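Our next item is chain A:
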Amino acid sequence: MGAGFRRYSTYRQATVAGAFTNTVFGFLRCYVLLAVAAGAGTATVAGYDAARLATFVWFGQGLLAVVLLWGWTELADRIRTGDVVADLLRPVDPVTRYLATDLGRAGHALVTRLVPPVLTGPLFFPFYVPHRWTTVPLFVVSVLLATVLCFGCRYLVNATGYWLLDIRGPMILWALVSGVLGGLYFPLRFLPDALVVPLWLLTPLPSLFQTPLDVLVEIDPTPRQLWLVALQAGWVVLVLVLCRVVQRRAERRLVVQGG
Partner candidate 1 sequence: MMTVIAARGLRKEFTVRVKVGRLRRDRRTVAAVDGVDLAIERGEMVGYIGPNGAGKSTTLKMLTGVLTPTAGDVSVCGLSPVRQRTRLARRIGVVFGQRSQLWWDLPLRESFDLLRHIYRVPPAEHAARLFRCRSLLDLDAFVDTPVRQLSLGQRMRGELTAALLHGPEVLFLDEPTIGLDVVSKQAVRGFLAELGATGDVTLMLTTHDLADIEKLCRRLLVIDHGRVVHDGTIEALHARYGSRRRVVVELESPSSPPEVPGATLSAVSPLRFEYDLTGATAGELLVRLAGLAIRDVSIVEPDIEDVVARLYTGVPVTDAP
Partner candidate 2 sequence: MRAYWALFRGQARSQTSYRLSFAIDVVSNVWATVLDVFTVFVLFGVTRTLGGLDLREALVVTGMSACAFATGDMLVGNIERITLYVRTGRFDAVLVRPLRALPQLVLMDLPLHKLSRAGFGATVYLVALGAADITWTPGRVLLAVLAPVGGIVFFGAVFVITASVAFWWTESGEFGNAFTYGGRDFTSYPVSVYSGWFRNAFAYGLGFAFVSYYPALALLGKRDPIGLPDWVGWVAPLVALPATAAAALIWRAGLRRYTSTGS
């Protein structure tokens, strides 16, 4: 974990560039959503008022780099080059080891990538401060779960490389689906209930992004918040188990076929 943190702190310039870009997109998305709220002519849209929408957008821009929806190809690269065999020689289970590194990375991003947009947003837009003290710890837990969950999903996408020569298909599919159905482009509650409810229950995607943000802006009462976080935890367990199974299958395949 420490190694992951240190490694990412060397990419200082890329971090500055990334935080800048997240901030610009924060402005873009925030203005559009506020215009949606203004155009609707009601006090709230899908339960969000202006302050909640702005907070949703700006924390979302910061969380993007923390959960790291896109741009992780380390495992796939190591599979392609064959370096992955070296992973099997280490005493630690690969899933655990990659997860530890990823949490270190997320810790670094928490400081360098979450803070800039979260500080910028309130300077120009209304901001929602949670009213219930329980929300804060719940949000922290939810972000942690989202990070682990996102890692698991990325791991599975990368692991298709054990079987496919070219994993661009799964990669692109993941990039598209995770962004729009995770809640990055618009809060998922803008969609009709008939879509949102199955999406939330049957896919891990809203748990990646939408859940921590909704917890933060207290869209739901506490029991419902708890329920959403529990759902997230359920997905984390399921996806990590799946990672483990996939990894074991892949290892068996590597051993039998010699890579």
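The working rule: a residue touches a chain if its C-beta (ideal position, glycine included) is under 8 Å from a C-beta of that chain, and two chains touch if they have at least 3 such contacts; residues count from 1.
Candidate selection criterion: all candidates are chains of the complex that A comes from, given by their letters.
Nothing here was measured: the structure is a model prediction, and the numbers come from that model.
Of the numbered options 1 or 2, all belong to the same complex as chain A, but only candidate 2 touches it. For chain A in complex with candidate 2, the touching residues are 11, 13-14, 17-18, 20-21, 24-25, 27-29, 31-37, 39-41, 45-46, 124, 166, 168-169, 172-173, 176, 179-180, 185-186, 190-192.
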